[in-house]
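Pasting a structure below so you can have a look.
Excluded from the complex is one protein chain; the other protein chains are retained at their positions.
In this document, chain identifiers A, B and C correspond to the written order of the chains, with residue numbering beginning at 1 in each.
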Amino acid sequence: MGPARAPKIDVGILGATGMVGQQFIAQLAGHPWFRITWLGASERSEGKKYRDLTWRLSTAMPDEVGELTVEHAVPGRAPRLVFSALDASVAGEVEQAFAAAGHVVVSNARNFRMDPLVPLLIPEVNPDHLSLVPAQQQAKGWSGAIVTNPNCSTVFLAMSLAALRQFDPAAVSVVTLQAASGAGYPGVASMDLLGNVIPFIPGGEEEKIENETKKILGSLQNGHVEPHPVVVSAHTTRVPVVNGHTEMIGVRFEKNPSREDVLNAFTSFRGRPQQHRLPTAPVRPIIYLEEANRPQPRLDVDREGGMAVFVGRLRPCPVLGYKFVALGHNTIRGAAGAAVLNAELMSAEGMLD
Amino acid sequence: MGPARAPKIDVGILGATGMVGQQFIAQLAGHPWFRITWLGASERSEGKKYRDLTWRLSTAMPDEVGELTVEHAVPGRAPRLVFSALDASVAGEVEQAFAAAGHVVVSNARNFRMDPLVPLLIPEVNPDHLSLVPAQQQAKGWSGAIVTNPNCSTVFLAMSLAALRQFDPAAVSVVTLQAASGAGYPGVASMDLLGNVIPFIPGGEEEKIENETKKILGSLQNGHVEPHPVVVSAHTTRVPVVNGHTEMIGVRFEKNPSREDVLNAFTSFRGRPQQHRLPTAPVRPIIYLEEANRPQPRLDVDREGGMAVFVGRLRPCPVLGYKFVALGHNTIRGAAGAAVLNAELMSAEGMLD
Amino acid sequence: MGPARAPKIDVGILGATGMVGQQFIAQLAGHPWFRITWLGASERSEGKKYRDLTWRLSTAMPDEVGELTVEHAVPGRAPRLVFSALDASVAGEVEQAFAAAGHVVVSNARNFRMDPLVPLLIPEVNPDHLSLVPAQQQAKGWSGAIVTNPNCSTVFLAMSLAALRQFDPAAVSVVTLQAASGAGYPGVASMDLLGNVIPFIPGGEEEKIENETKKILGSLQNGHVEPHPVVVSAHTTRVPVVNGHTEMIGVRFEKNPSREDVLNAFTSFRGRPQQHRLPTAPVRPIIYLEEANRPQPRLDVDREGGMAVFVGRLRPCPVLGYKFVALGHNTIRGAAGAAVLNAELMSAEGMLD
Partner (left out) sequence: MGPARAPKIDVGILGATGMVGQQFIAQLAGHPWFRITWLGASERSEGKKYRDLTWRLSTAMPDEVGELTVEHAVPGRAPRLVFSALDASVAGEVEQAFAAAGHVVVSNARNFRMDPLVPLLIPEVNPDHLSLVPAQQQAKGWSGAIVTNPNCSTVFLAMSLAALRQFDPAAVSVVTLQAASGAGYPGVASMDLLGNVIPFIPGGEEEKIENETKKILGSLQNGHVEPHPVVVSAHTTRVPVVNGHTEMIGVRFEKNPSREDVLNAFTSFRGRPQQHRLPTAPVRPIIYLEEANRPQPRLDVDREGGMAVFVGRLRPCPVLGYKFVALGHNTIRGAAGAAVLNAELMSAEGMLD
C-alpha cells in the first residue's frame, strides 16, 4: 500500500447504472485513495437513489454508494476525477465534454483508445505514454484529459507480450475463449450460449486486439506513439463461462530465446505499479502456473483480486516459435480494475494533484 | 444410396458396451448394407443380454441389438467384419488377434493409426491408402487386416486441408474447443467443466493432431505413406459443450490462392464416398456457412447426420495467410461414423467380398 | 398415419418470424395434412422473403417456406386455418380480428386460454371441450373461431393428471425446472442462467399452471367448462437446460390407488389422437421410464418427436400420497406441437371441412 493520504480523492462514475458501472463501484469499495461521491447516468435514472436500482453483482452494493442520488451525466457537479463506464454509443460525446470542462476522465470505453494523443494505458506496460497528456490538452484545448484502458482481451495479450518485449515479438496468433460477462448485460442470450461456442464476437473485437496491442507496445517518439511492428492475428470466440477470458497465444520472436529465457521473463516481469506499490496492483503482474492443465477460469480467475494475468503451458510451437495460454479476469483487470489502476498510477505520479 | 444388395453383411462390435461401442450401434441402426450380429466386450459383460446394460445415448437402443448376448471379445464366433470401439489400453492386443484370425478390423482406436502399413483413412481424403492392406497382410502374416480412422479432432482439420491441398499448405495453426463427449464416459468431471475451460487434453491429443494430419495427407510412394510436409501446431482445449469440436484454423500456403479460390475449393470438394454414393456419405463433405457467427455446435453439429464438416469465417490472416473455423461431430464423423464410412468404402471397392 | 387426403389444407402462421413461429414452421415441415402457404408478422418484416430473416433453429429451414414472402398479419389473404405464434402483447387483438373474419385460429398465445367459451385443448385429455366452439361463435359473433393450447408447463402436468383422473386427484404440488427455450428469444441473459438457478419465472407462470390445469381437467356442463376441483400449487424455476421442462409432482387422491394402479394408469393411458392415429400423435402419450434416474432432458426430451410426456420415479409421498417426475419438450408438446395436434384433431373430427 502507498503512504497514508488524507483526505481521499473524490471520484465520480459516468455510466454508473450499467454493468460496467457496477463493476467500477465494486472495484472502488473500500479503496484507500478514492471515494465515490458522484454517480452520473442517463436522464432515465436521474434523481433515483442508487440503492433503488437493480444491482447485478454477487458482491454486496457498498452502503455509502447506495445512499447517493444518480445525477445526469453532464459536467458541473462532478468531481475532477471521473471514471467512465459509458457505452461506446455515448462515450465519445460525454467524455469529450467532461475533458473540456476540466475533468480527468479515466475511461474504459473504446472511443478514444486509438486517438494518437490519448494514452492507451497498462501501467505495467507503457506508463510513459501518460506523457501524451499535455500535448492532448493543448491540441484539443481541454483543461481536463482522457486516459483509456484497452479492450479486455487486449490487456492479457499485451501484458504477456510486454514481458517478452526484449525478444522482439514479430508475429502473434491469438485465439480467445471469452466469458459471457464481457458482453455486458443482458449481452448474449442464454439460448445462444448454453452448451455452445460462438466463433465470432461482434463490434470489431478482433480488430481491437490486433490494433490496440501495437499501440500499447509502441514507443514514444517525438510526442506520439509509434506502433510496435508486431503483427497480430486474432480469432475471438464466446464460450459458456461467466468470468475470465482464456487466450491461446503463439508468438514468433526476432530473437531466439530459450524456453527458460521466456519463462524467466514471465516470472520476473514487474512494472511501475509494483514499484509504487499501488493499492490494487498485484505483487506479480504475471503468474506462471506449472500444472499441465492450468490456468482455468473457474480455478484461477478470482485469485490476486482478479488483477494478475495467469500464464501456463509454455512450450515450443512448430509454426511460430512458442505457444502458451493466458487467462485474465475480463471485468476486473480487463475493465474496471484496469481503469482504477490507471488512476492509481496517475495519482502516484502526481497527475491528479 | 448404393445399389440393392442382398443379403446384408454381418458385422460385429468390439468393445460394444462402452460409450464408443454404443455410438457404433446407433450409427449402424437401420444401415442398408450392414447388420450387427455379434457384440464383443470384456469378460465382465459376457453372457448378458445387451438390453440389460446401461444405454447412455439419447437415441433409443435398436431392438434387434437389445436381443443379442454379449460375448467375450475373442476371435471365433465373430463375423469377418468387426468394428473396434476398444479402449487403447486393450485395442492393440485384441485387434491384432482378430486380424491374425482373418477378421477385417475397422478400428476407431489409436493403437495402429501410425503404423506404416495401416491405412489411417478418411474416404474423401486418402482412399488410395487402402492399397497398403496387401502389404500389411503379408508383412504381419495376417489373413485379416486393420484399417483405422483418425483422432476426432484430426478428421475435421484433415478434411479442411484436403480440400485446399492444391494450394500446398505449408504451416497450420489449430486451436480446438472440444466437447465433453470426446472424453468418453465418465470422462471429465462436471466439477471440472461446468462454466470452465480446460486448456489441455491428456493422452497426447495435440501430438495426434500434428502427426496424424501429415500421414493422412501424405502420398503413397513405393508401398508406404510419405508424410505430407505441412507443419502443424495444435493447441487443444476442453469446453462445456456436449457434442461438436470447434477448430480455429490458420494456414500458410506455398501457393497464393485468392479468398475466392479457397472458398471454391471448400464448396466444390468431393471425394470417392460421394462418387460411390455411400450410404452414410454426406452429399457435400464440407459445407461453408456464410453467416458471420457460424458454425456453432448447438446449431450445426447434428446437420447432415453429423457426417459433414462445417466451415465458416474464411478471411485473411495477417500472420499465416488465411484463417477459418471448422466444426464437426466428434462422436459421429470423428469416431463411429468415420469407421462406418471406412467400411462402406471398403465394401464398395470390393474389399469385403 | 391417417387415411390419404388430397389435397393438403393450406395453413398460415401468425407471428411467423419469432422463435415460436419458427417452431411452428419446423413442426409443420413435411406434414402430411397441412401445407404452409402464408406467413404473417408485424409490418417490420412485411415484404421480406422468409429466407432472408434470421433462422434460429438447429433443423434446416424448409425450402418451400424460405420462398414465401412475409405479409402483414391482418385477415384477408390468409388461408382459413391459421396457427398463432403471436406474443401475448398483440395476440388478443389480432386473433380476435382473424376469428371475426372467418379464420380458425389455433393459438399458442395465452390471451384467450381462460375465456369460458374458448377450448383450452389437449387432444388426449379434453377433446370434448371442442364442443364449446359453436357457442363461442354465436356469443362473439365470429364466423371463425379460436382454440388454444395450454402453457408449456401445464401440458405435462395436465396430461399426467388426466391419466390419473379416475383416482380423483384432490391436491397437487408441482415444482418445475424449466428450460431456457421456454422464455423465447433472446429470453434469459446468459449471465443470469449460466451455472445458476432462477427460482421465479415472470409473467404469472405459476398462476397459469394452477388455473389452466383446473380448466383442462374440467367437465362440460350446460355448455360451459366446470373447473376440476383439484387444488394446484406451482413453484416454477429456470435452469440452464436448452429444451425440456422437468416437473417434480406430488398428488393427493380422494381414492386410494395402489402404486400398481397408478403405474397402470400411466402406461395404459390413450386418447382420441391415438384412436384417430393423428399424424403427430405419439403412440403412447405417457411413457413411463423404469430407471431410477430418468427422465432427463438431455436423454429423453427428443424421443417420440418431442410429443410424449416421460414419467418416472413413481413412489409414495409421505405428505401427499404419491410423487413422481414428468418431463416434456416445451417447444414441441408444450407449444407448436401442441397446437398442430389440436388442428389435427379438429381436422379428423371434421371441424376444418
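Miscellaneous remarks
Keep in mind that, in the parts below, a contact is a pair of C-beta atoms (placed from the backbone, for glycine too) under 8 Å apart; a residue touches a chain by one contact, two chains touch by 3 or more.
Since the model is a prediction, treat every value here as computed from it, not as a measurement.
Considering the full assembly, B:Ser190 is the residue among B:Ser190, B:Ser219 or B:Gln275 that touches the omitted chain.
Note on the undisplayed chain: of the listed residues C:Val74, C:Ala97, C:Met248 or C:Met351, the one touching it is C:Met248. Of the candidate positions C:Gly40, C:Pro295 or C:Gly334, contact with the hidden chain is made by C:Pro295. Looking at chain A, the residues touching the absent chain are 56-58, 60, 194-195, 242, 298-300, 302-303.
If you put the missing chain back, the residues of chain C touching it would be 171-173, 175, 177, 194-200, 202, 210, 231-233, 235, 237, 239-242, 244, 246, 248, 250, 252, 292-299, 312-313, 317-320, 323, 325. Although one chain is not drawn, its touching partners on chain B can still be listed: residues 56, 180-181, 183, 185-195, 240-242.
Rule of thumb we're sticking to: only the chains that are shown with their structure count from here on.
Note: Cα superposition of chain A onto chain B, rotation of 180 degrees, nearest 5.
Relative to chain C, the chain whose mean Cα position lies farthest away is A.
Distance between chain centres (mean CA atoms), chain A to chain B: 43 Å.
As a whole-number value, the distance joining the C-alpha centres of chain B and chain C reads 40 Å.
The set of chain A residues that touch two or more partner chains comprises 194-195, 240-242.
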